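Omission of a single protein chain aside, the complex is shown with its protein chains in their original locations.
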Amino acid sequence: MESTSVALLVGDLTGVAVFAASGGSAAVGKRLDIFGVVFVGFVAALGGGILRDLVINQVPPLAFANWLYPATAITASLAVFWLHPHLDRLRRTVYGLDAAGLGLFTVTSTLKALDAGVPAFGACLLGMLTGIGGGLIRDLLLGEIPVVLRREIYAVASLLGAIVVAGLARSGWGNAATYTAAALLVFVVRITALYRHWSAPRPRLNAGATPGGRTGAP
Amino acid sequence: MESTSVALLVGDLTGVAVFAASGGSAAVGKRLDIFGVVFVGFVAALGGGILRDLVINQVPPLAFANWLYPATAITASLAVFWLHPHLDRLRRTVYGLDAAGLGLFTVTSTLKALDAGVPAFGACLLGMLTGIGGGLIRDLLLGEIPVVLRREIYAVASLLGAIVVAGLARSGWGNAATYTAAALLVFVVRITALYRHWSAPRPRLNAGATPGGRTGAP
Partner (left out) sequence: MESTSVALLVGDLTGVAVFAASGGSAAVGKRLDIFGVVFVGFVAALGGGILRDLVINQVPPLAFANWLYPATAITASLAVFWLHPHLDRLRRTVYGLDAAGLGLFTVTSTLKALDAGVPAFGACLLGMLTGIGGGLIRDLLLGEIPVVLRREIYAVASLLGAIVVAGLARSGWGNAATYTAAALLVFVVRITALYRHWSAPRPRLNAGATPGGRTGAP
């Protein structure tokens, strides 16, 4: 039990570090100052988890209750700020870690939501939102349409993992080994999608659709 | 009592479906992929309600606690994704449903806030924020200044309805019939504003004002 929760904490903090590095390097690309780089890294790493904790009424959220979380995010962002000229060579490593973080966050968040009494359907959504939420806020802060909404099988990999976790928990097959396998599944789907350039379908657009695209807007 | 809460649920879910369709069609117009369309639809339909539930400490929020809410939002978004070339002809219908959703969300949210012990002034604000919140987040996700901040009597219609609801509740005149009338009032004001091109006043700008517009920014 003890070793499980240590493993979870290590996994969680690895995810935090990786997502902070992803946010920090996007902020460096926009020429933000050192504070901006750290802030975007912080939000990318912890924003999704803060929303999750508010939704399941775990207050104050871990990002404020446990100093290891913000300290990890800040350290990783600062590392990117100083080391970024060398990051190019690390591109594959970063992609791999990012996919690992996505898997870990999806699994731990879905489990936390189930533990808090959220029904399975909502817990899956929340697990996925936690996984993708940080990257989404990162892109909003940097003035871009979130890349997760435009490209690739990122969110879908996360949702798949969340559904597997909820299924395991309900069927009684849930344990450290099977949950780790679910995190691995997210990782493998994400990495495969990346290397095979899988993409979700886009809407067919015809001449009439462009003006119609805003019909529902108030 | 039973039939009232069924009526409320049906009204709520209708509002969810309509706002999801509005978000989804805006996302189609931006050429997001199928996941992006569903995500923007989901957030447009449920984002305002999630914020409201967090504010009144109804956790987990309905969007996660009752699967009917996300299922409705996702179905409506998928429908838009597949059907959008035909949506042009539905423009009037969509505007009408959107106004109906605004009325329903405003009334139910104001009532929920009052029930949770929020004072009347705050409950009106929260009712309006729930009504306009989804469209606001939708526009932020799509990289635009929220249209509700720029044009038309959209938020004002909602606020008016919320004030009427709070007045009814305080005076003891509140019941299913009068609350429905308040939702109708929002609907009628919104539709009239649309057809008569009513607009809220804009600031007068003179030569000196443009640089001054940012004086307060940090």
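Letters are used for the chains, namely A and B, taken in the order the chains are written, and counting of residues starts over at 1 for each.
The criterion applied here is as follows: a contact is a pair of C-beta atoms (placed from the backbone, for glycine too) under 8 Å apart; a residue touches a chain by one contact, two chains touch by 3 or more.
Just so it is clear, the structure is predicted and the values come from calculations on it, not from any experiment.
Of the listed residues A:V16, A:I56, A:L104 or A:L141, the one in contact with the hidden chain in the full complex is A:L141. The chain not shown here touches chain B at positions 54-57, 113, 116-119, 121-123, 125-126, 136, 140, 143-146, 148-151, 155-156, 199-206, 208-218. Touch with the hidden chain on the side of chain A covers residues 18, 21-37, 39-40, 50, 54, 57, 59-61, 63-67, 70-71, 81, 84-85, 87-88, 90-91, 94-95, 98, 102, 132, 135, 138-143, 147-148, 152, 154.
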